[in-house]
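Before I ask anything, let me first share the structure, which is written out below as structure tokens.
Showing chain A:
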Amino acid sequence: MIDWAWIGRNLDQIADRTWQHITLTLVSVTLGILVSISLTIVILRWRRSYGPITIAAGILYTIPSLALFAALIPLVGLNATNAIIALTSYTILILVRNFVAGIDGVPAATVEAADGMGYTRSARFWRMEVPLALPVIIAGIRIATVTTVGLVTVSVVLGLGGYGFFIYRGFQARQMTQTLVGLLLSIVLATILDLIFLGLQRWLTPWAREPRR
Partner candidate 1 sequence: MVLTVHRGDRLADTPMIKLEEVTKVFPGATRPAVEDLSLEVGEGEFVTLVGPSGCGKTTTLKMINRIIEPTSGRIEIGGKDALAVEPHILRRSIGYVIQQIGLFPHRTVAENMATVPRLLDWDEARITQRVNELVDLVGLEEEMLARYPAELSGGQQQRVGVARALAADPPVLLMDEPFGAVDPIVRGRLQEEFLDLHERLGKTVVFVTHDIDEALLLGTRVAILNIGGILEQYDAPEAILAEPVNAFVEDFLGGERGLKRLALRTVSEADLSPGPVVSVDSTVDEARATMSEHEVDWFGLLDADGMLLGWVPENALDGTPLAELETRPFALSLSPHSSLRQAIDAVVTSHARVAVVVDEGRYLGMVDLEGIAEEITE
Partner candidate 2 sequence: MIWDQVVAFLQDPTTWSGPNSIPVRLWQHVWISVAATVIAVIVAFPLALWLGHRRRGADIAGAVVNIGRAVPSFGILVLTVMILLELGVSVLSPWPVLVALVALAAPPVFTNTIAGMQGVSRSTVEAGRGMGLTEGQLVTGVEVPLASPVMVEGLRIALVQVIATATLGALVAWGGLGRFIVDGFSQQNQGKVLVGALLVALLAIVAEVGLTLVGRATVPRGVR
């Protein structure tokens, strides 16, 4: 089934595509985080905007990736910018929902106690609410990242694709090895990134650790 020799011959291709996949993923997620932070701050100020913002983000999220890549072509062409804009859009719904849920999830009693002790509003937000919201926030980032890894494969239609390149080339050349390699590496990358963020979450929130039995 698997032609190991092919893998051996194409290691540098695999490395290139790995780099491509990672950069597309991380750039999109990072941009997504930045946009979502801004949107979250707006929502926390004006609750009413939560509805419209989630609806708009939801519409973007529902649009199939191939369609979104295609629709952006007249606007930005067939390039990485196209892919990144689309991939970023997909992260926004997940991130905004999780960011807001995380902040909302901080117990009201804790917030009140902070106020009572004399924290300013901004200090309370950054030093109290955000840290306590981190588990949910990072959970959102993990989900967004893993989802993006999957979507990057579709950008093969734009000439990119990361591991999606192998998936598709395998089909065109009727070569199972390439497809399998593309698929498995995709899964591996998603899992590695997921675990990294999980580790980050654990490291940043020592207070949330289960007590030693």
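Convention: a residue touches a chain if its C-beta (ideal position, glycine included) is under 8 Å from a C-beta of that chain, and two chains touch if they have at least 3 such contacts; residues count from 1.
In picking the candidates, the idea was that all candidates are chains of the complex that A comes from, given by their letters.
All values derive from a computational prediction rather than experimental measurement.
**Student:** Okay, in this complex, which of 1 or 2 is up against chain A?
**Tutor:** Here, the candidate touching chain A is 2.
**Student:** Within the complex, which stretch of chain A touches candidate 2?
**Tutor:** Against candidate 2, the touching part of chain A is residues 58-59, 62-68, 70-71, 73-74, 143, 146-147, 149-151, 153-154, 156-157, 163-164, 167-168, 170-171, 174, 176, 179-180, 182-183, 186-187, 190-191, 194.
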